[in-house]
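Pasting a structure here, questions to come.
Removed: one protein chain of the complex. Kept in place: all other protein chains.
Now for chain A:
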Amino acid sequence: MINIQSLKFSYRPNRPLFEDLSLRLEAGHIYGLLGKNGAGKSTLLKQIAGLLFPDGGACEVTGYKTAKRQPAFLREIFLVPEEFNLPKISIRTYVKANAPFYPRFDEQAFYSYLKEFAIPQDQQLTNMSYGQKKKVIISFALATNTKVLIMDEPTNGLDIPSKSQFRKVMAAAVTDDKCMVISTHQVRDLDNLIDSIVIIDDHKIIFHQDVGTVTDKLSFKLLGQLDDRLPILYADSSLRGHSVIMKNENMEQSKIDMELLFNAILSNRQPIQELFN
């Protein structure tokens, strides 16, 4: 569904952000895009949405070159940006003005998402808090029913109960014909929702695996004591004990710890990458 090949991009000459970046994302999944600050997560999402253009290589969504911004492509993609400005109009007017761009927009679903998020329907967008505005945009994004839905830090600014509501609406919205990409720093908010992990670092994609494959190859554990005889690949020690990633030699089915995996891959990725080759 999303196909990026040998993408090159830089904001300034001689300071490349992406060099030879390739990535293929399929329908039916919720991808978690992880990376350090400044690694290029938002830039990559903008490339996919056709808001930035490649310097070299290709970025295609459902067969359309995103940089050409053809209407047939734009009606099948929605990006929830991290920062946004909304006009001084009511929610209803916003829907009237924007929904016609999306042929499968489901107005009933939109208002039921708003209800789920406890947002009053007859408000001016500019009179709302940041978190409330975000919920309106997320509701709108889900209601567009586009094939590709991209969210940049969607849980930023959401209060504690709305994170749970967010997970519920996302679980309800993902279907076999949709591809969802979420960039996030708060993996703990979303770790049961994301089924594939994409890590961007060092100008390219350094890790891309589905959660099932990760837990087949690696086991995540909390140990009281480190033991040299165990096949430990990475350990993070705290008062709770040692959170470790080990080779999964006994076919154990542990729960993935995305934060630990992310730290492990950024600090010493070679031994982990080798296991997946």
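The working rule: contacts are C-beta pairs under 8 Å (C-beta built on N, C-alpha and C of every residue); 3 or more make two chains touch, one makes a residue touch a chain; residues count from 1.
Here, contacts and distances are computed from a predicted model.
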Missing subunit (named according to UniProt) among the choices "Copper chaperone", "Ketol-acid reductoisomerase (NADP(+))", "ABC transporter permease" or "DNA-binding transcriptional regulator YhcF, GntR family": "DNA-binding transcriptional regulator YhcF, GntR family"
Selected from A:56, A:120, A:161 or A:212 as touching the chain missing from the view: A:212
Hidden-chain contact residue, picked from the options A:20, A:60, A:106 or A:195: A:195
Absent-chain interface as seen on chain A, which is shown: 28-30, 164, 167-168, 171-172, 174, 192-195, 212, 215, 222, 227, 250, 252-257
